[in-house]
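With one protein chain held back, the other chains of the complex are shown just where they sit.
Going by the order they are written in, the chains are A, B and C; count residues from 1 in each one.
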Amino acid sequence: MPSSIKRIGILTGGGDCPGLNAVIRAVTKTALHRHGLEVMGIEDGFQGLVQNRLRQLHNEDVSNILTLGGTILGTNNKCDPRNYVVARNGHTEKADVTDRCMEHLAHHQIDALVVIGGDGTMSVASHFVRQGINCIGVPKTIDNDLEGTDVTFGFATACMIASEALDRIHTTAASHHRAMIVEVMGRNAGWLALQSGVASGADIILLPEIPYDIHKICQAVTDRSRHGKRFSIICVSEGAKPVGGKVVVDRVDPNSPDPIRLGGVGKVIATQIEELTGIETRTTVLGHVQRGGTPVVEDRILATQFGHAALDGLMRGLQSRLIVMKGRTVSDIDLLDVADKQRLVKLDHPLMQVARDLGTTFGD
Amino acid sequence: MPSSIKRIGILTGGGDCPGLNAVIRAVTKTALHRHGLEVMGIEDGFQGLVQNRLRQLHNEDVSNILTLGGTILGTNNKCDPRNYVVARNGHTEKADVTDRCMEHLAHHQIDALVVIGGDGTMSVASHFVRQGINCIGVPKTIDNDLEGTDVTFGFATACMIASEALDRIHTTAASHHRAMIVEVMGRNAGWLALQSGVASGADIILLPEIPYDIHKICQAVTDRSRHGKRFSIICVSEGAKPVGGKVVVDRVDPNSPDPIRLGGVGKVIATQIEELTGIETRTTVLGHVQRGGTPVVEDRILATQFGHAALDGLMRGLQSRLIVMKGRTVSDIDLLDVADKQRLVKLDHPLMQVARDLGTTFGD
Amino acid sequence: MPSSIKRIGILTGGGDCPGLNAVIRAVTKTALHRHGLEVMGIEDGFQGLVQNRLRQLHNEDVSNILTLGGTILGTNNKCDPRNYVVARNGHTEKADVTDRCMEHLAHHQIDALVVIGGDGTMSVASHFVRQGINCIGVPKTIDNDLEGTDVTFGFATACMIASEALDRIHTTAASHHRAMIVEVMGRNAGWLALQSGVASGADIILLPEIPYDIHKICQAVTDRSRHGKRFSIICVSEGAKPVGGKVVVDRVDPNSPDPIRLGGVGKVIATQIEELTGIETRTTVLGHVQRGGTPVVEDRILATQFGHAALDGLMRGLQSRLIVMKGRTVSDIDLLDVADKQRLVKLDHPLMQVARDLGTTFGD
Partner (left out) sequence: MPSSIKRIGILTGGGDCPGLNAVIRAVTKTALHRHGLEVMGIEDGFQGLVQNRLRQLHNEDVSNILTLGGTILGTNNKCDPRNYVVARNGHTEKADVTDRCMEHLAHHQIDALVVIGGDGTMSVASHFVRQGINCIGVPKTIDNDLEGTDVTFGFATACMIASEALDRIHTTAASHHRAMIVEVMGRNAGWLALQSGVASGADIILLPEIPYDIHKICQAVTDRSRHGKRFSIICVSEGAKPVGGKVVVDRVDPNSPDPIRLGGVGKVIATQIEELTGIETRTTVLGHVQRGGTPVVEDRILATQFGHAALDGLMRGLQSRLIVMKGRTVSDIDLLDVADKQRLVKLDHPLMQVARDLGTTFGD
């Protein structure tokens, strides 16, 4: 039975991630070229659906965007139509604007949605699935921490950026006989720290999954020093935590009642290493550069495969599935299955053993 | 039962490949740090074994080489101790110098070999296996065409270089309304052309596995022209061949009895496109830049995993195995199994279907 | 006296060159933002003027193009309105279509032209100057061979690309004990070979300005070999020539009456080195990758300065001038002064002496 789908919508939600445009391009090109569908781009995630900001995507709209960072549709990492902030009688309040979204979908004759995003975006997508809208999800996280898929696009690019920074820092550390800390992203998952740390030969890698003992870290730094290696490279995940504790990162601003987050775990560890070992230590926090810009080859291909699989799945009759990669095969799982399930680095992950055997310390 | 191995040898054979030093580093660091072994580096592949050029590798010898292209041990892609060129009585002849190699191994008390190389190197390694020397192979080919493993190190770096070139060429093509051809490596396998072509959105991709019809290529170029796209990017594998034929690439040098290879398939196709369509066409042959320099993150990690697995396997008692990657898991296969078996792109490879559905032409 | 200019035209001619879009952006932004002018983009160089293909450029047209390779206006390296190919009575002939161009300029009320291009483009621009059209030229050549300016945009990017290739090739040469040749662009000028050769520590650099003696080259290669350096990196300009001679690069195609250019000086030298020294030698011809893609910082700034200076000059009343860089100061010279004057590398150029003192050979 041929698919009855004539026109689809597509949107991107959540934080920036290299490869978003590659997905949009693959979905649109496959839809236009292979299946003769029409594609409506929804601007700024679900916010564009609430505000009825959609535009048709033609082949020329998605030409030359494969290498482009960001998303040509715009994104939004806060909008939930079930709790939408509306102005009413001079003040703002939250309202459920699902009906408005449904009207816009009907008005534009959209038969199905391709939704590219992370946890939050998929949670909203599930809501629309329950309203009867077929949504195919494409997972997006540079943190690579999604349960159900072995890898997500954007992660390889983030690894490249983190690794390049570690390589650069390496020469400074070696010339100055310093400990150098590079703090990378990853939220509660250590994938980015582990991969970029191994790729750049970091001496110490600190993951959220393994609470660190600052004394073990200092021991490793001074051991290296004793063996004639007068520098140490430390790759620390932003979510790393000390044994039995919480990183103190807030400051009290004398002019403000609220604490302001000014530093992170990297700076805290640097201070402690200097105090405990006397070895000069510097921290670099990579921040948003890890999220933006041209995707690497691996992410371009993965994003293209995911986008194609989403559209292809739609036409094959898939209902509310999330596209994933298992081993080296594209597959799909239930869209609702991934909510709130994070894929963390297991302590017996093979790459951890590799790193340990080569002499890397995890602070445990 | 603990391993009786006390000292290992390591060598690299065949062509250059980004990640060789990462393997050498991983083998050596794991041997020294984890197992307390000694490591002898054999220079210039099996030639160093014949000529007794070995040197001990210490930790400092493999520090800071992770990001370094090439191989610190040197390589050689012709030496076969069974057919070794020796000078005798004023002329050269071929001789079997296996005994000499065995003496050198015995003299240096080498208990096992880690052999990093391609087909040719593994064939020689098998010979030593039959002489009773335990060899663990680590596969090396930027062409990614080895039967038995899903991926080889060096390939991702080659893809990155090819893709960067395609990206650069893209702007020139678009500005000049030209067809631009980029000829990439791959021997008889189209992996590099396929991956880099998809990653850079090439309009036409030509693989050795799919004989091309020059008229189909010209059709695709002129079709694009008619649709307002006044340029075409063609990614062609060096091994691509026309339907029913062979590429003519040799010239007759008036001063030499032998033909000299001056051009390749890329230049031949360019000439034909210009003749058949009148559209200006230019070719770039990437050549050896695809083989050298700093490996990308993916290759650094893969090479590190392979090196670690080789040493780890040795200590676990593996005998004459080749380290491979299946899915995302490191494994091993019989060293003799891979000889002369090439992994080609299958015509139903999922990425080929993705490319076709997005509008890419394969010239068939 | 305020300028009477209300609307300008802008076009790009000649080959691709990183930084073209940065010039277009700077001209347009300065015109719109600073002077309140209107800007008409002329498509595909002077061909767009003949064919009346112009479009107005607004701020959004030049947003996000600073880092983009190529030219958003398109270019053309053959069109000369004085010798324009027109179809007449079933055959083509050449005609002077200057009047047609003048009508189009008048129709669009264009008061002055900013013309970005090389020798050929400036020659056409001078023709329009003689017709009474004020043209301000912005020089464009990746070869950096323009008399009157110390540097041109695009050159730094080409140097970076050539240098990256030389760096990659370096590891292959060192691992294999080979001579490796990289042939770079430059036409009759050796700037690109000199700068990229010095930047990457090439052992031998061959420039068009210094006829090479193949025996001196072989001597340098074997000398290095004798001193334990078993590889040599040779950076050769495409225009390099042997002492007293001409490089033979053409082949006779058995199926064609015309010789086809298949190889260049790099391949010829490789063959000779192998024959004369027995040392394995490989050549890479960089080709068009040197002309395309994102410009480096230096070129972005230079192109921005040139574009700004062109528009600024127009408003200050400059007539038929070419924007140039003297030392580190932007200046301008007579547009007609540069025709057919090429800036070559002088034999006593300071960087040549630097290279010689460090041990580099120039084959002389």
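In the analysis below, a residue touches a chain if its C-beta (ideal position, glycine included) is under 8 Å from a C-beta of that chain, and two chains touch if they have at least 3 such contacts.
Bear in mind the structure is a predicted one, so any value in this text is a computation, not a measurement.
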Contact set of the excluded chain (shown chains only): A, C
Identified contact with the non-displayed chain, of A:69, A:148, A:211 or A:359: A:69
Options A:101, A:151, A:169 or A:193, residue touching the unrepresented chain: A:169
Which of C:140, C:300, C:321 or C:343 contacts the chain that the document leaves out: C:300
Residues of chain A (touch criterion as defined above) contacting the omitted chain: 12, 15-16, 20, 44, 68-71, 74-77, 161, 164-165, 167-172, 174-177, 180, 251-252, 260, 262-263, 267, 271, 282-289, 291-293
Residues in chain C touching the chain absent from view: 25-26, 29-30, 33-34, 60, 63-64, 66-67, 150, 156, 159-160, 163, 167, 170, 174, 195-196, 198-201, 228-229, 296-298, 300-301, 304-305, 308, 312, 327-330, 350-351, 354, 357-359
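Assume only the chains that are shown with their structure count from here on.
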Per-chain CA centroid nearest to the all-protein CA mean: B
Rotation, 0 to 180 degrees and nearest 5, that superposes chain A on copy chain B via CA atoms: 180
Rounded Å distance, chain A centre to chain B centre (Cα mean): 32
Between chain C and chain A, distance of the C-alpha-averaged centres to the nearest whole Å: 41
Residue list for chain C, restricted to those that touch at least two other chains: none
